[in-house]
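Some notes on the structure that comes next.
Yeah, one chain of the complex is gone here, protein chain that is, but the others are all in their spots.
For clarity, chains are labelled A, B and C in written order, and residue numbers in each chain start from 1.
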Amino acid sequence: MPEPALTSLPPEVVALIDHERLAQARLPQAAWAYFQGGAADEVTVSANRAAWDAMRLRPRVLRNLTGGHTRIKLLGRTCAHPILLAPVAFQRMAHPDAELATAVAASAQEAGMVLSCQSSTLLEHVARAIGTDAGRGPLWFQLYLQHDRDFTLELVRRAEAAGYEALVLTVDAPTSGARDRERRAGFSLPPGIEAVNLLGLPPWRPAALQPGQSAMFDGLLQQAPTWGDVAWLKAHTRLPVLLKGILHPDDARAAHDAGADGLIVSNHGGRTLDTALPTAEALPAIVAAVGHTMPVLVDGGIRRGTDVLKALALGARAVLVGRPQVHGLATAGAMGVAHVLRLLRDELEIAMALCGVATLDQIDADLVMSR
Amino acid sequence: MPEPALTSLPPEVVALIDHERLAQARLPQAAWAYFQGGAADEVTVSANRAAWDAMRLRPRVLRNLTGGHTRIKLLGRTCAHPILLAPVAFQRMAHPDAELATAVAASAQEAGMVLSCQSSTLLEHVARAIGTDAGRGPLWFQLYLQHDRDFTLELVRRAEAAGYEALVLTVDAPTSGARDRERRAGFSLPPGIEAVNLLGLPPWRPAALQPGQSAMFDGLLQQAPTWGDVAWLKAHTRLPVLLKGILHPDDARAAHDAGADGLIVSNHGGRTLDTALPTAEALPAIVAAVGHTMPVLVDGGIRRGTDVLKALALGARAVLVGRPQVHGLATAGAMGVAHVLRLLRDELEIAMALCGVATLDQIDADLVMSR
Amino acid sequence: MPEPALTSLPPEVVALIDHERLAQARLPQAAWAYFQGGAADEVTVSANRAAWDAMRLRPRVLRNLTGGHTRIKLLGRTCAHPILLAPVAFQRMAHPDAELATAVAASAQEAGMVLSCQSSTLLEHVARAIGTDAGRGPLWFQLYLQHDRDFTLELVRRAEAAGYEALVLTVDAPTSGARDRERRAGFSLPPGIEAVNLLGLPPWRPAALQPGQSAMFDGLLQQAPTWGDVAWLKAHTRLPVLLKGILHPDDARAAHDAGADGLIVSNHGGRTLDTALPTAEALPAIVAAVGHTMPVLVDGGIRRGTDVLKALALGARAVLVGRPQVHGLATAGAMGVAHVLRLLRDELEIAMALCGVATLDQIDADLVMSR
Partner (left out) sequence: MPEPALTSLPPEVVALIDHERLAQARLPQAAWAYFQGGAADEVTVSANRAAWDAMRLRPRVLRNLTGGHTRIKLLGRTCAHPILLAPVAFQRMAHPDAELATAVAASAQEAGMVLSCQSSTLLEHVARAIGTDAGRGPLWFQLYLQHDRDFTLELVRRAEAAGYEALVLTVDAPTSGARDRERRAGFSLPPGIEAVNLLGLPPWRPAALQPGQSAMFDGLLQQAPTWGDVAWLKAHTRLPVLLKGILHPDDARAAHDAGADGLIVSNHGGRTLDTALPTAEALPAIVAAVGHTMPVLVDGGIRRGTDVLKALALGARAVLVGRPQVHGLATAGAMGVAHVLRLLRDELEIAMALCGVATLDQIDADLVMSR
């Protein structure tokens, strides 16, 4: 069990990294390994972060900034700012209030939220908690295409009915990564924590393997989604569909051709394929390929307001943060998540002011120099 | 309270870094965090320093160097050497003699001094202490444009009357940076230390925010200076005006168009926008843009005579040092600051001799190789 | 003596690095220095590893991967996967079952094995142990050309008779490297461990040196192999001959001209010439030179399934691993080696799935971005 969350934040918590330190102290080692760890040697986890730091800002001065704001347009909606919560499974491991706390915090801070289909709270409960909040950000539902396509469709229907505004199809995890840290810590889901949205899913029964066949290629991957499934999903929902996990511009073009409504440049926070390209390095080519036709978002290593600004300078419409929401949640529940979001928003405004941009569409590539 | 300053310097103090170590041991942690810290993760603080080190000198030999010197011309004046003290606020936190000690040391070492408008000593007292010293360097006054333009003008009049020779308008801090180290240390000004030059400034009363408005963009930034204010200032003073905090060549050109008399390439010592370009990397483009029309100075990470020489090789007319003066001040008051300046001057002469340059105008870009 | 091997693997052993840690704890310091150490400052040992990590994967998504597999063709044979065991001498120092354990593990995991001519088990015993195993990978024999060419030929005849399928002539070690770590540890072969295949080799008796002659050039190197010896070997065996230790494309072309049947790009695991080019950096030029005419394999620093995939993306047909087999062997004998191979195979399948490739010939250079 995690340590009880704090009821007030110590004054020395002034940045996301401080939440990270506090969360590590509160979470059981196995849960920390699950949330914080990445694939294999965690090269991509580090590289994601380092790639933002390696970009140098070249600020402008003495511009008139009054009346500026952080608003963006996203899928036909105006958002107060470009920061969304990335889908994170099993948040109950971090705090008993779980995804409800996260959603309430997001709503209070006008942030978009992408609920994981593996959430430990029913998708309907989350939607009900914030669905009618004035000023809340977009509420999206993340989807893995399950082996049972009927069940998948039922899940889509539930998300539609509950008021989710878009589907985020994760495409970079046809299999789990070699999550070494997690396995070394002997992680398993604690009793009472489960993927409650998926409870009715019939167990997957792969055909028995013939000699020489591979459990991966002849088994597990038979249920992995393909481009055809994107078209299928588009045909079966009225919601916009974003693909999460695109790193190659040719796949971005294929996504456009398949009817995707948006992309999230992501390497799954370094949790699937280790040594995958950092998202900050992958982003420009994706924007160049399809940025004029659909919104391109990005996640991976965003920890500072300056990172958000850099992502937008490279052409992203918005950003998502994953682990930081868990840090805030473990530290102080909804208050912690809200504080994490508030810090990022404040830092973004400071970064804009110090870079001489009053609105996010004034940000351009000239602000950023790669080393 | 800081530890009492030393009355003599130990023999192992042979370089600026030694003053830094001694100062850290003498200053209270919060004051150290204030003076030494930077914005956010202090990436720019480190990068400033690293950028000078990364440049390689390619010295020349066997040239006739007799009669050489370190003199430069700056705004119509001959200076004994190209090292000035950058504006640093609230020096009383480092030593009871505060800015008076710094000014006396600068004068003794023929260094220019830029007094912070947030000095903890009245600008008139500082000017009186050294105004008539033979051989002292230039005495300039640093200015933030205050929300009350009348008060600002009064401050300019006082500076003019006291004998300051130029105004240095800081343009890279429309808002404070995310000074995390300082905030984690719980820094606040100790009792009895205040911005004495600004005592008569009427408090700023921003209009109440409407829902959806931003405390940053609709509040604080309403008083931030713009290019129009530069023109206004130029029209209201007979003193030359330098802009401090320029990193982009387009802003350098704008400064020229606005009538600026000089530029200081600066990122505020890494205290405002973290991950901003190191000044050593920003300098060449600024010099290329406006170096033929006005003097370009630079600060940020200068700790060695070789750094000074490199800055001049990249086209700077002179350099400023900020934190090192605080280190000397905390270590041994005026004597400490004077020692810091003497060390830098000596190192500059050694570097010139070892590079085969007798005068600073013999320094050219051929001396420096970037990695 | 090494610590007794484990009879079951702890659950936290999830990657090759875990075997390495366990092995270090079990092996005597001198044996560890022998197996793990490299030449001089071990710059190449580190660089081999770092070069794979520095390559970034740019995965593809949503492709149909069912029915995929890891099979390759190699010298006319189909192998279940592209991972072979590199020749490692004196394995008895790591475990009493020595090369027999390694061979059995390789066979069980369908991996190719290259037996060192300096094995501590007779080549015939190894071949007998696995020769008739269904599904085993290729069994090759590594050869140093001994000073006595008749003895060398006898060794070749024994390898042929025992059923070895190819000869791997090591060409990058005309003399030992400056194996400093090994020498500092005072390594010498423990009693009872010897190069049993070479027992009949007559001692080498170099001519007495004249004054001014070099023990290296006028002594030891008189027995070193030359291109002529490659032709001689080809003329005296019906087996295919691969050259191991090629780093320069001109030597790859010479190997082709000399009739070599394959190449192994190798720097001897950093054990001979320190600061030699990392194999990952050498590989592309070799493939460009001769890759269309013969299989090019690579070893050096391969520790992850993603490394295997990268090697193949750069044009290698297969890879070899040296030290990891010793780690597995020291940890848990045949079971340990098999586990090492199983981990690599699984990681390779995961990497393929996550990169969107169903078969190894779908891997191309587009997947990899060098930094």
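Methods note: a residue touches a chain if its C-beta (ideal position, glycine included) is under 8 Å from a C-beta of that chain, and two chains touch if they have at least 3 such contacts.
Fair warning: this is a prediction, and the values are worked out from it, not measured in the lab.
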In the full complex, displayed partners of the excluded chain: B, C
Contact partner of the left-out chain, one of C:Glu154, C:Asp180 or C:Asp346: C:Asp180
Hidden-chain contact residue, picked from the options C:Thr272, C:Thr306 or C:Thr331: C:Thr272
Touch residues of chain B, complete complex, unshown partner: 11-12, 14-15, 17-18, 53, 55-70, 80, 304-306, 310, 346-347, 349-355, 358, 369
Residues belonging to chain C that touch the chain removed from view: 40-41, 43, 47, 171-178, 180, 183-184, 186, 212, 214, 216-218, 220-222, 224-227, 229-230, 243, 245-248, 250-251, 254, 272-278, 281-282
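FYI, only the chains that are shown with their structure count from here on.
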Category of the chain touch graph - line, ring, star, complete, other: line
Greatest separation from chain B - chain, by CA centre: C
Angle (degrees, nearest 5) of the CA superposition of chain A onto chain C: 90
Interchain centroid distance [CA atoms averaged], chain A/chain C, Å: 42
Multi-chain contact sites of chain A, meaning residues that touch two or more partners: none
